[in-house]
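Note that one protein chain is taken out, while the other chains of the complex remain in position.
As written, the chains take the letters A, B and C, and residue 1 is the first residue of each chain.
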Amino acid sequence: MPAKAVSLHPSAARRGGTHDVLDRELVDDLVAGNRTLARLGVLDAFGHISVRDPRNPHHYLISRSIAPESVTAADILLLDLDSQIVDPKDEGKLLYRERFIHGEIYKARPDVNAVVHSHSPTVVPFTVTRAKLRPLLHNAGFLGLGVPLFEIRNHAGDGTDLMILTPRLGKDLAQKLGKAAVVLMRGHGDSVVGPSLPNAVFRAYYTEINARQLLAAITIGGPINFMTRAEALTSSDAMLRASARPWTLWRKRALAELREEEQG
Amino acid sequence: MPAKAVSLHPSAARRGGTHDVLDRELVDDLVAGNRTLARLGVLDAFGHISVRDPRNPHHYLISRSIAPESVTAADILLLDLDSQIVDPKDEGKLLYRERFIHGEIYKARPDVNAVVHSHSPTVVPFTVTRAKLRPLLHNAGFLGLGVPLFEIRNHAGDGTDLMILTPRLGKDLAQKLGKAAVVLMRGHGDSVVGPSLPNAVFRAYYTEINARQLLAAITIGGPINFMTRAEALTSSDAMLRASARPWTLWRKRALAELREEEQG
Amino acid sequence: MPAKAVSLHPSAARRGGTHDVLDRELVDDLVAGNRTLARLGVLDAFGHISVRDPRNPHHYLISRSIAPESVTAADILLLDLDSQIVDPKDEGKLLYRERFIHGEIYKARPDVNAVVHSHSPTVVPFTVTRAKLRPLLHNAGFLGLGVPLFEIRNHAGDGTDLMILTPRLGKDLAQKLGKAAVVLMRGHGDSVVGPSLPNAVFRAYYTEINARQLLAAITIGGPINFMTRAEALTSSDAMLRASARPWTLWRKRALAELREEEQG
Partner (left out) sequence: MPAKAVSLHPSAARRGGTHDVLDRELVDDLVAGNRTLARLGVLDAFGHISVRDPRNPHHYLISRSIAPESVTAADILLLDLDSQIVDPKDEGKLLYRERFIHGEIYKARPDVNAVVHSHSPTVVPFTVTRAKLRPLLHNAGFLGLGVPLFEIRNHAGDGTDLMILTPRLGKDLAQKLGKAAVVLMRGHGDSVVGPSLPNAVFRAYYTEINARQLLAAITIGGPINFMTRAEALTSSDAMLRASARPWTLWRKRALAELREEEQG
């Protein structure tokens, strides 16, 4: 996760927003992550990605409340771990109502530096059935760290809109996540974490891919030869490094498409 | 739903059609809705969208009979609730043969301001089987208002082409819809309504998404943890507001692509 | 099916091929049909479309042997019903090895003016299982005319490559087709016919769509409420007219993309 250069992001500097104090590379990472997961079909017009501020672990970067595929550097805000605006200049901007997912996970998990919340389309069916979303593809070995299910009815009763709208529910969700990489959210989607933004994006993508392949394996019929726990852990470690390869491609492509959009 | 500005739509004004009296923002909404649902795979080359005229609740706007993905502002017509042409200048234009779906629903449901009729591909299988298309994804909570099935054989006998070609059948369909947001049409598709165009487009999209996810959940195997009625109603209300987020993105993208098409 | 104008196709005229005697509109129809079914995923890099010559029912137009998505007007040839080259200038061009499908169907079915042969991806599974590909979507009512299965083992023994490489096999296939609109070819795909090119293209597309929706209905679980024979026949007739709507869109889009390709 690049955190060295502190050169200004031109367009941000022009707007005089909080961006002149944000790391340009990291902002671009976050923009690219949003657009990549939208293009790959993991994020629909909802969902959000955040990254912990490498300069201050009590802050995180996230877009203001817009659809992920339209996020640009100018939309990135800094929030504290109570998910409140840090820079007074950002006051009045519309924030994601479910931002507590991010803040509360950062509080509970010092090892986590990036969070993706999505309505991952093939993951949702696994949140309302009893089949376990276990890893079968080596890229998804991180699922071997456990895939707990957050049932909001147990925390907020019957009658919610299933969303994480309070710090309290964010804390409950973070607790359910525990030490895992993914927590399923019933009838809603999932939240995926990683030690870096590229890794969290990678994991969000391969959670969806593993769900699709497990659905196919169930169709073919069992028994299914899942990865063992040892294989899952080894693969999860290996993928921390290997996620650099897709990330290089994804980031470059996303930023190229953004430039085209801004010029076109 | 924007209904304030009455500035002329330039291209319409040039053609001297009915558009000089139509609200430009609303016409653009309707064009964007058509193109968005075509791009998202809900509408094929058939299907249509309408919006009630905010100036006169006894009129509605709809395209002349062309494929939704090719609709432009110049194609939008005004019909009355008997689905007849209002402006004599539009006489002779080819109308959707199933336009009675729209007119009769507007008559029966004063709360409805937009209607989408589509061959939503994953919804069709739920119109010919006995599984109920119940909501499992929070975005689709509106399905909790009921998803009645219109069996045309009960209304027009065996031997039709399954289409709603008369005011009488339109009325029967509207009656079957009742107070729901969606009515399934056997072997044909569905009709989806909402208090605003963005919301009806949102609902048409998430009806398809919920159908896909329910199909996957059935493949995984039950029991399926559907939303409760209380959750569905709460979510449906929440999504009336939340549909603004995808709509902002969808509308902007559709109109940008249209501009490109007109220039290219 | 346009057959009036006999204006020359500019690029064909320049090349001095058989095109100066072919109808430009019809050649463009055939080019558009090829590209449309490739874009819609019905045709892969194999498969072919033909149209009977309206000036001489004993001739038909078809591309030389190239992938459908790359067909241009300059690739269109005239064959007789024995599937032999008509114009000596075309001698030496590579022909589709399975062209006998087309010639023999035109011989057997005077009512047929266009033939599509494809590896339609969701149709293939229905050629190797016992479920009947019956119509459930009104656009696919033509399937109610019957969907016979051609099992090449019964005609050429075990050990073929499943392809229709001789006039004899073409004749057997045409006989199996009978009066239907579609004949399934085991482990291979289908051949779809219609009274016009737009209608045959329409039918090839909705055969694939009906197969996808039937697969979903089987997944949901029966009994499946198929169209009755009366509904199927009424719908099939209605779609002869209704296929004009998608065709207008598809043709325009295909030819626009071709122009872009030729300029780019």
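Operating definition for what follows: a residue touches a chain if its C-beta (ideal position, glycine included) is under 8 Å from a C-beta of that chain, and two chains touch if they have at least 3 such contacts.
Model, not experiment: these values are computed from the prediction.
Counting contacts over the entire complex, the absent chain touches A, C. Considering A:47, A:68, A:141 or A:187, the position touching the chain not shown turns out to be A:141 (whole complex).
In the full complex, chain A touches the omitted chain through residues 136-139, 141, 209, 212-214, 216-217, 219-228, 230-231, 234-235, 237-239, 242, 245-246, 248-250, 252, 260. The chain not displayed touches chain C at residues 44-46, 65-67, 69-70, 119, 121-122, 124-131, 153, 158-163, 186-188, 215, 218-219, 264.
Note that in this section only the chains that are shown with their structure count from here on.
Listed by label, the chains touching chain B and chain C alike form an empty list.
Of all residue numbers that take part in the contact between chain A and chain B, under half occur on both sides, making this a different-residue interface. The mean-CA centres of chain A and chain B are about 33 angstrom from one another, to the nearest whole unit. The geometric centre of chain A is 46 Å away from that of chain C, both derived from CA atoms. Annotation for chain C: no residues touch two or more other chains.
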